[in-house]
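One structure, pasted below without further comment.
Removed: one protein chain of the complex. Kept in place: all other protein chains.
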Amino acid sequence: MERCLEFKGIEKAFPGVRALQDINFRVKGGRVLALLGENGAGKSTLLKIMSGDLRADAGTITLNGREMNFSSPNDAIRAGISVIYQERQLVPAMSVAENIFPGIPPRGALGLVAGKQLKRQAQELIDKFGLSIDPAAPVGTLSVAYQQMVEIMKAYRRDSDVIAFDEPTAPLTDAEIAILFDLIRRLKEAGKIILYVSHRLSEIFQVTDEIVVLKDGRLVAEMKTSETGEQELIRAMVGRDIGDTYAGLNRNDKIGEVLLEVSHLETDVLRDVSFTLRRGEIVGFAGLVGAGRTEVARAIFGADPVSSGEIKIEGKPVRFKTPKDAIDAGVALCPEDRKEQGLVLFRSVRDNVTMPILAKVKRGLFLDNHAEDEITIDAVKRYAIKTPTVDKIVMELSGGNQQKVILGRWTSSKMTTKILILDEPTKGIDVGTKAEVYQMVCDFAGQGIGVIFISSELTEVVNISDTIVVMHGGRVTGQMTRQEATEEKVLALAMLD
Amino acid sequence: MKKIISLLLVVLMAAGLLACGGGGQNGNIETSGTETQTPDASASETAAAPPDGGADTPAVSADAPQNVGYIDDPVDHFARDTYQIAYLSPAFMFLQQSWFAAMQAFEERLNFKVTSFTGENNSDTYLTNIELIASQGYDGIIMDCEQPVAVRAYEIIEETGVPYIAFVQSLLDENGKTVCPQVVLDQYDTGKKTIDWLIANYKSYWGEIDASTLGLIDCTVTTSPDLALRAVAPEEIFKATFPEGHYFMADMAAAGGVTADAAYTQVMATVSAHPEIEHWWVTGSTEFFGSGSARVFDDLGKVDDALVCVVGAGANIVDWDSMTPDTKSSLVACLAISDLLYAAPAVSGVIALIDGRATKETLWRDKTPADWQFGTDYGVWLVENDIITRDTYKTYFEEINAKYLLSGGHTD
Partner (left out) sequence: MESAKGFKKFFNEKMVTLLVLLVIVVAAFTVLSKNGSYLHPANIRNIFSLMVVTSLLTLAVGCLMISGNIDLSTGANGTLCGILFALLLQGGVAWPVALIATLLIGMAIGAFNATLVNIVGFQPFIATMAVASVAKGLTYVANNAVAVPVKDPVITWIGTERFFNNLLPVTLIIAIVAFVFYTVLMGATEFGRSVYLIGGNREAARLSGIHPVKISYILFINSGMLSALAGILLAARLKSGTVTGVVNMQFSGMTAAMLGGVSFGGGSGGFGGVFIGMLIINGFNNGLTVLGVSSYWQTVASGVLLLFALTVDYLNMKRRGKRVSKRG
């Protein structure tokens, strides 16, 4: 019988928010369905309801003709639904085999026998998928990409009818993405129902058969991948014509004198990195994950120690031992991992914005809450941060607004940032806000700030930057201007050993 | 959901409070053994033997009323309201619970109610509770106070003006002199009795032995002056009687305190380190050391080579109770201090003070030994005690209970 997953009339509301309204669609076995939508459109909620993490307020999910009623994620797993999340759900200390077949612990003297059997079964599965992984290796020693594949095999072994992927390609290199897509193709051939959630439109066109678009909790479009194009999708998701995102930007072409000079920078990861940044210039750093771009940012910012090399700001050599030194000199960093390194999630918007300027918002011995509010409100207005009050906990904001808070922190009225380093600023942000961020970056440059723009999205880097620096394995492999650059050239340099 | 849980917990606590407040006023304490029987009222007036003397008592002045503050005090306890007495101790452990139960045994006969208070191992709380007790209107206090805070406790309790006696631990001023009537043990004497008994009786177990093969492990608690005193006589007398013998001191203070396990650890270590010693004696300042030490010899298979005689009976009696006549054990004797022998004078004395028939200065003066090392300005009631053995212990407590016209299990 052909497998079939059907959502009928799904509704879900949270206090103050109707996350899902009347969702109806169907997916058949052997198909890959893309779930598209801006952040906050309801994709995650839908996935959670499907996986048993949440209960719908109304509506039904039917799998292969049987109505599903989950009271826990375990129920969903047993019913044949597996979700591969962005966060790994593996036990790092246990082996690949043990993770694929959880719940079968080796026992005592018989342990050896059971272990061997486990390895054999795991190896069968690994071969079936055409991978090269050692089943005995502790899962924690594998790269993120391969860990993900272990999870896929785990789901496969459960004989799940439905396998859903939530932003699976974020940490992967292009080579690894290819392997992943190959895996997905095999799963398709095995007749599984595949759901694919991602922001990367190019991938949607590569690997999916059908697309469902959510917007503000409603299902607004349903089409075959082969019958649609990027523009139409974007319009459906955002409801307006973005046009050519990059062409519409208000750019600044006034590039001034040299602001930052990095010469032969060496750290434990970097080798002989050199480049310059001018006032009003946007220097983009391109490269694959692990190329060393974040390390450059952190070294300049004083967050990591520098073993040799020279950094000059406005012609004067500087040695930053702590981030505070860098901040005082006018350098600012928006870290790669917004939640882990950029924000204090349980504190308010205001507290997050004023973090570097606490010393400047004092009246006598005490913090001046009024001044803090003013500065924050100003930033919120300037960047159109969607939040009802400045007291809202940042955890409750969407990814895009969170990023704006961090940008607001470094460019608030009391800050005198000269060099702004942005590490993956549009990661996990919806298309609409991305465009806003791009414009903000151009505006900063227009004010004379030197911007370092690190991104793994090739299109982004190539189209935003004035100059592009490409890195691989801790070294700079090439530099070029925006006029010279093409995505192919940059990619070639990014993979150059 | 979480709101419901929070609400439930709050309701639970409130209910608990009501339950405690309503019924819990110490009425629910059951301890091992003592059941109060209503004594024959008339019999109590003409009651039993007068308490034992002990040391030589100084001459009592002719006009001091007889037996004031003694259990057989011939006053009519029912010609007055029920007195509310507080018993305050630093912690409420097994011993304190036993004493408290013993005090409760006299409630009906002497027309009072006793409530227990504790500092919960916190001296600050202890001192505050003194004032709390006074402000709650208790008529008298039986106070077991730790030496470190004695000076301050004395100041506080004097300020309240409530009649009190010191119990178990001597209440001394900065110069080490008593400041009020006390019901205490002659600590030195208790230790002496144990070593005397060992010396007098060891031959009936072993015959003649070579003193150089004899070792004594003396379990002490150096952080407690009272308990440390109990270990002094065994040391002195053993060394004097057996110069060739081997004396070992085992200090439980740093080894985990007053527990059987601490004794076990220390004694085991000592015995294991000296295999050349064939005969072992163990003395100690608390009952737990006896119980713990005996286990060592059980485990080492040296039951016949050891004699254990410590100060304190409770835990040892529990051990004896669990043994059949065939069971061999090195736990041969101990010094029993019946809780009744502690409680009787305590409650009688406090009642006499509350009545006003005795004052702080006059109570029990006749009982104070003339050579009492902590001063003779105030009454000192030395609690009676006797050595009991595995064979004699059962009848011993029956006799005590009979003396106080109580029946039921023994108290220890």
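By written order: A and B. Residues from 1 in each chain.
One rule holds for everything that comes next: a contact is a pair of C-beta atoms (placed from the backbone, for glycine too) under 8 Å apart; a residue touches a chain by one contact, two chains touch by 3 or more.
Keep in mind that this is a model prediction, so the values were computed, not measured.
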Omitted-chain contact residue, chosen from A:48, A:88 or A:278: A:48
Hidden-chain contact residue, picked from the options A:5, A:380 or A:435: A:380
Residue of A:409, A:434 or A:472 in touch with the missing chain, whole complex considered: A:409
Which residue of B:67, B:201, B:223 or B:376 touches the chain not shown here: B:223
Omitted-chain contact residue, chosen from A:94, A:177, A:303 or A:495: A:303
Contact residue for the chain not shown (choose from A:322, A:416, A:447 or A:481): A:322
For chain B, the residues touching the chain missing from this view: 2, 5-6, 9-10, 12-14, 16-18, 20-22, 24-26, 28-29, 92, 115-118, 120-125, 127-129, 131-132, 135-137, 147-149, 151-152, 155, 174, 222-223, 225, 253-254
Residue numbers in chain A that touch the chain omitted from display: 14, 43-45, 47-48, 53, 166, 301, 303, 322-324, 327-328, 333, 335, 340-347, 350-351, 355-356, 358-359, 362, 365-367, 369, 373, 377, 380-381, 389-391, 395-396, 398, 409
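In this text, only the chains that are shown with their structure count from here on.
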Cα-centroid distance, chain A relative to chain B, in whole angstrom: 72
